[in-house]
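With one protein chain removed, the remaining protein chains of the complex are shown where they sit.
Here is chain A:
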Amino acid sequence: MSGPDRIPPHLADETASLRARIAELEAELTYHRAAASPPPSTLDLTREEYLRYSRQLLLPQIGLPGQTALKRSRVLIVGIGGLGSPAALYLAGAGIGTLGLIDHDVVETSNLHRQVLHRTSTIGLPKVLSAAKALRDLNPHVQITTYAEAFTPGNAEDVIAQWDVVLDCTDHPKLRYLISDACVLLGKPLVSASALKLEGQLIVLNDPPGKGPCYRCIWPRPPPPESIISCGEGGVLGPVVGAMGVMQALETIKLITRPKGKELTQPRMLFFSAAAETMWRTLKMRGRREGCVACGQQGIKNLGSEEEYALFCGVPNAFALEEEYRLSVRQARELVLLGTKPLLVDVRDRTQFGICKVPGSVNVPFERFLAVGEGLPEEIVGLLQEERRDVVVLCRLGNDSQVAAKRLLESGVHGRVWDVRGGIREWARIAPEDGIVEY
């Protein structure tokens, strides 16, 4: 047991721990050199990006040329709702260089079932900010430009001029014509989609710019304004509008990464119908219309005014019932619950009537009034024949009820006729205890 033979135990321990520390520091250094420093000139992407995009880089249709094309590209999404949300998610995920988001709306509770970028925690925030937050979290490599404003003839050209590809994810024909016109003027391809209820449509327009048809070539005239139904009126299933938005992202990626000269010559519309036997169909569409007022030989030189676009698409005839035939919810309630017990006719559709109803009300959908043209639907005639009863007409917002009440007045109903201002929505605010909800 002599001194020199004995190795002090702390030396071994200390050496081992220092070795471990060196390894740790070396690993950290390697990581920082690889990930944080700008890529060496021989690399097109950062090392982190090669990994991030690995599964699409492996595709022969993408590869490094496709990925760098995506990284160089600038894509504008107009409308960050049911279509814009999934489109933006997949485009950000795929590594688009710069994404532009334009929308003037704020996030609402009724958006969340389908607008998958937004969160319960972002209700009340401008949609573009809610979206930018989620997209940066998904992929910090993507530059995001937000426009928290409406897309109008006033800013359309300035905005669109800065982008390579435009996605129409809006919800009204007047915006669809405006976006298409601006894309024609500025020579940008347009990936246009729409969805309602259980159906969706998608078409790539002005592609290649100056050759492919524009929105006006396909739809020269807007539908009659009274037939324009929004998601807020007609409803829409989340996966339906989501599928269309995902397809927009797909078409955009294809458009950006395709080799030159590989443009489609035959325009096609992708048509989706969740209820049909064949859910997905590809429809063969006409090409550019020579006489098209936007992209035809004459062509447009500048955009119209906001009023011109609104006028072109029309506004439904706003019908106003005379004030003497209109009741407040309070007045209607008193009459129905305590007063002369009039016949309460709810003209919402059967589905909405099934969501909530005023006790004792009967349902005659407004659609039935429209379908018979003049006079009254037979089911309401039957109800009125029973006795001389007063009638109170109720709908969701207090618009259709005015038209239906007018029809009853003109049809010589014996009793008195009123409608209810503000409809079911107002009823839910005034008297939620009746079991009426806002939806």
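By definition in this document, contacts are C-beta pairs under 8 Å (C-beta built on N, C-alpha and C of every residue); 3 or more make two chains touch, one makes a residue touch a chain; residues count from 1.
Rule of thumb we're sticking to: contacts and distances are computed from a predicted model.
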Omitted chain (choose from "SKP1-like protein", "Ubiquitin-related modifier 1", "Probable Ufm1-specific protease 2" or "60S ribosome subunit biogenesis protein NIP7 homolog") - UniProt protein name: "Ubiquitin-related modifier 1"
From A:P60, A:G261, A:G291 or A:G373, residue that would touch the chain that is not displayed: A:G373
Residue in contact with the excluded chain [from A:A131, A:C231 or A:L321]: A:C231
Residue touching the undisplayed chain, where the options are A:R47, A:R74, A:H104 or A:H172: A:H172
Hidden-chain contact residue, picked from the options A:G79, A:P126, A:P189 or A:P342: A:G79
Contact partner of the left-out chain, one of A:P126, A:P222, A:P342 or A:G398: A:P222
Positions on chain A contacted by the hidden chain, ascending: 79, 81-84, 168-173, 176, 193-197, 199-201, 218-224, 227-231, 234, 236, 241, 271, 273, 275-277, 281-286, 367, 370-374
